[in-house]
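Read the structure below first, then the notes.
Every protein chain except one is present and positioned as in the full complex.
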Amino acid sequence: MTQVHTNAGLDSARTDFYRQLLRQMLLIRRFEEKAGEAYALGQIGGFCHLYIGQEAVAVGAIAALRDDDYVTSSYREHGHALARGMSSRSVMAELFGKATGCSKGKGGSMHLFDAELNFFGGHGIVGGQIPIAAGAAFAVKYRGGDQVSLCFFGEAAVNIGSFHETLNMASLWKLPAIFLVENNRYGMGTALERASAVADIAERATSYDMDAEVVDGMDVLATFEAMERAVHRARTDKTPTLLDVNTYRFVGHSMSDASHGTYRTLEEVEENKKNDPIGKLCARLLDDDLVTHKDIEEIDAEIIAEVEDAVAFAESSPEPEPEELFTDVYKD
Amino acid sequence: MTQVHTNAGLDSARTDFYRQLLRQMLLIRRFEEKAGEAYALGQIGGFCHLYIGQEAVAVGAIAALRDDDYVTSSYREHGHALARGMSSRSVMAELFGKATGCSKGKGGSMHLFDAELNFFGGHGIVGGQIPIAAGAAFAVKYRGGDQVSLCFFGEAAVNIGSFHETLNMASLWKLPAIFLVENNRYGMGTALERASAVADIAERATSYDMDAEVVDGMDVLATFEAMERAVHRARTDKTPTLLDVNTYRFVGHSMSDASHGTYRTLEEVEENKKNDPIGKLCARLLDDDLVTHKDIEEIDAEIIAEVEDAVAFAESSPEPEPEELFTDVYKD
Amino acid sequence: MPVLTYRDALNDALREEMERDPDVFLMGEEVAEYDGAYKVSRGLLEVFGDKRVVDTPITELGFAGLGVGAAMAGLRPVIEFMTFNFALLAIDQIVNNAAKMSYMSGGQFGVPIVFRGPSGAALQLASQHSQSFDSWYANVPGLKVVAPATPADAKGLLKASIRDNNPVIFLEGEMLYNTKGEVPDGDHVVPLGQAEAKREGSDVTLVCYSKSLIPTLKAADTLQNDSGISAEVVDIRTIRPLDTAMLVESVRKTNRCVIVEEGWPFSGIGAQLVDSIQQEAFDDLDAPLLRVTGADVPMPYNKKLERATKPTPQKVIDAVHRVTYTA
Partner (left out) sequence: MPVLTYRDALNDALREEMERDPDVFLMGEEVAEYDGAYKVSRGLLEVFGDKRVVDTPITELGFAGLGVGAAMAGLRPVIEFMTFNFALLAIDQIVNNAAKMSYMSGGQFGVPIVFRGPSGAALQLASQHSQSFDSWYANVPGLKVVAPATPADAKGLLKASIRDNNPVIFLEGEMLYNTKGEVPDGDHVVPLGQAEAKREGSDVTLVCYSKSLIPTLKAADTLQNDSGISAEVVDIRTIRPLDTAMLVESVRKTNRCVIVEEGWPFSGIGAQLVDSIQQEAFDDLDAPLLRVTGADVPMPYNKKLERATKPTPQKVIDAVHRVTYTA
């Protein structure tokens, strides 16, 4: 399949929207940089999978959703949570394991949830969230609603059984679901080609008679536009879509993995960083005089302040009470 | 995909081979008829899935194999076991749960095995045998051998995760495996179209960059020829194949399921019976004067005698000793 | 009271709960057009249509997970496994998602879902189709595990399970579907977590659940008639949460206990009952707690061998004679 780029020139009437996208991508970038620091300081523990380099995917995709739509993700979900509108305070506090975190400090980095925002988490088992997102889409259809359910997962997850079983059901039953593959080309240390008999992920849609598109995930507007088409299919035509969104993670798989050395070279990483989604959007906005350098610095300053406030909030927040160990195991 | 029929006229030099195919199909047919009777008499218990109508698939496919190749199947495997050369005595005795059965009466109808013939069973969990067959193919490659591994499963099994995971590995690692879908159009009471988003099973191969063929499974020679091509790919080119072999079961899913009424009509069943694989081969052999009616009657008489002997053997065989309950749980 | 089969009692429970609550739906293999492999859902498709009675492809992992997502979105799915043997393929969704969603989301998401179907051995289905994983589910915090033995309990406990706001593993007995019993009229609901003495007695406590109630009651009658031993038969009904209080109370009275289950012995349900009882009633015990379990082997196909694996009245009687030192 040929990859869809955005050719449309920028529309000055939508400047606020573009700035909003830029703001969200910068927020995720700065948030993740701080999370990395806090992890190094031992303030965050366990597995921590940063989203640096992939910001355009979460931001462009979620920008095409309505507030009452559903979003489900993997363990690499900080960016999706923030793009969905979860506060940097509640997310950072969760990473710190504090009582003020979105999951009361019980879920941590891999299990961010927000019922208010229909943010269905935050899942640690590869592929485990795919049928869950289809279940939300099933509920929409069951109730005759017109929401859509968006599911994020990595390209390595397409090889696992739940991907196959779920896409078949979603197509068979015409569920309003969007299966978005964040194709960063590696599953941990394994390159796509070493794990998947077919390198072109979109090809997989053939087995389910499902619409598919290949998208430039380093281009936030291209991602947004492809998502708008997928959302239209789900909301209006009531059919699911598979999106193969090409992106790249600039950092290691998790905090315990080096960004390069074993399975990819420094050159490769540096080459891809030239394609930084934030830098690219800034450049375009500057070219078209929709923002000034000063604007960008201001936005960045605001965001840095917001993230520092989030860290301060997380640091000063209380640990969960010991009794919390035994609450939430069951619902009344 | 277009279905491959056999156009080749019959070759009188191969008459013995054709008769052998006929003989095997008749053996399976008569064996299954007797098994059905024995089940009604309570001599066979549990689940019993007859193969009547599908004989051409097992016989045509296995005829293309070498003795040292591997065969793995589902719970509907009586036909495969017989076509592979297991004696009707050892199979019937197993259905009767006798000590003289191939699995000592411990496996029963769904778990026929024969280590001598590389017959890997006999599996009751839908799709469970697919990775096992790939494992045999992996062992062949590991040892640098040139055997192939043939796996039989039903069309409903293509929707399950293990099909997807296994075909990806088989293609990725170029395993000498043949995945043969016995497409009898129903999984229990569910028609293919109600379970699979894509009705053309061969389409599924696209996701794994695997060769595929659609085969007329009511034509034993067409099945044999398609298998010869698949065997060549596996043995010589070292690549796997997915075969969508169209067939039909003339009887119910198992002994507890009516052949028609709920999910398919009497008309449909009768229509398909006109396409009886045994009748078709007989007709062609008669047309080309490669057999006479008398020959066929003789073969049938022999087979009826063989099957009656198998039943007599099973009836007169001893039950397993009580101590057998605790043997074979572990290997020394 | 009307007499119903266990199967019809389950069918009534499903029908009544689906009538009561439009968010309840049934999903699984062959549940709709085929009326269910064991006909538990007979007629429901006609009444509720294919929106609420949904046939699935053979994809246990997929539709179990889909049910979890639907439950998070506010529906109340009843997921039928044709048998619990096949639930092994779905167990990641049950354990990692259904059981943990509430906890790992800090209580934001509940998963009101019932996973139901036949569990344990039937007749000559051999090793892959004759298993009880009851103790596995009971091991998992976040799950509730229910296993009714009678038509009345089947109906009352299924209704309670569907109304429960947590994931419930509802284990039915394939061999029980045709058994008959009185079922109270009306909205008969049996709360989860309550054992019931199915027979009063004073000399020994026999603990069981699901199918094992049958050989246990037979044993109790024989013990009374042949040996004058008065056995109390306690059916735990809900495995998790376990009604330990009632078990301990009974053992405090009888000072002896035999536990009967169909599953494999190692770390089975009975092992936990032994642990719970001896911890609380150690000083009241006049004999070790004994267990009658399924044989510690994969299930053989041969009928005689299969029968030899199962708990029988005689095995229970022998155990009782050992704990009452009347052997």
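Per-chain numbering from 1; labels A, B and C assigned in written order.
Simple rule for what comes next: contacts are C-beta pairs under 8 Å (C-beta built on N, C-alpha and C of every residue); 3 or more make two chains touch, one makes a residue touch a chain.
These numbers were taken from a predicted model, which means no experiment stands behind them.
Visitor: Write out, one label after another, the shown chains that touch the chain missing from the document.
Guide: A, B, C
Visitor: Among B:135, B:154, B:217 or B:277, single out the residue that touches the unshown chain.
Guide: Result: among the candidates, B:135 touches the missing chain.
Visitor: Could you tell me which of B:46, B:79 or B:122 touches the chain that is not displayed?
Guide: Among B:46, B:79 or B:122, only B:122 touches the chain that is not shown.
Visitor: Any idea which of A:190, A:206 or A:259 touches the chain not displayed?
Guide: A:190
Visitor: Out of A:22, A:61, A:86 or A:160, which touches the unshown chain?
Guide: Reading the full complex, the residue touching the unseen chain is A:160.
Visitor: Could you tell me which of C:135, C:179 or C:238 touches the chain that is not displayed?
Guide: C:135
Visitor: Write the list of chain A residues that the hidden chain touches.
Guide: Contacting residues on chain A, toward the hidden partner: 45-47, 94, 97-98, 103, 105-111, 123-128, 156-157, 159-161, 187-190, 194-196, 262-263, 319-320, 322, 324-326, 329.
Visitor: Touching the absent chain: which residues on chain C qualify?
Guide: Contact residues on chain C toward the absent chain are 61, 85, 88-89, 91-92, 95-96, 99-100, 103-104, 126-128, 131, 133, 135-136, 138-142, 240, 242, 263-272, 274-275, 278-279, 282, 285, 287-291, 296-298, 300-301.
Visitor: In the full complex, which residues of chain B touch the absent chain?
Guide: Listed in rising order, the touching residues are 70, 72, 101-107, 111, 113-115, 120-125, 128, 130-140, 142, 149, 161-162, 165-166, 168-169, 172, 327-332.
The criterion applied here is as follows: only the chains that are shown with their structure count from here on.
Visitor: As a test of understanding: of all chains, whose mean C-alpha position lies farthest from that of chain C?
Guide: A
Visitor: CA centre of chain A versus CA centre of chain C: separation in Å?
Guide: 41
Visitor: So the centre of each chain is just the mean of its C-alpha atoms; given that, what is the distance between chain B and chain C in Å?
Guide: Comparing mean C-alpha positions, chain C is 37 Å from chain B.
Visitor: Any idea how many Å lie between the Cα centroids of chain A and chain B?
Guide: 47
Visitor: Could you list which residues of chain A touch at least two other chains?
Guide: 161-162, 165, 168, 172
Visitor: Listing for chain C: what residues touch at least two other chains?
Guide: In chain C, residues 56-57, 59, 61-62 touch at least two other chains, as defined above.
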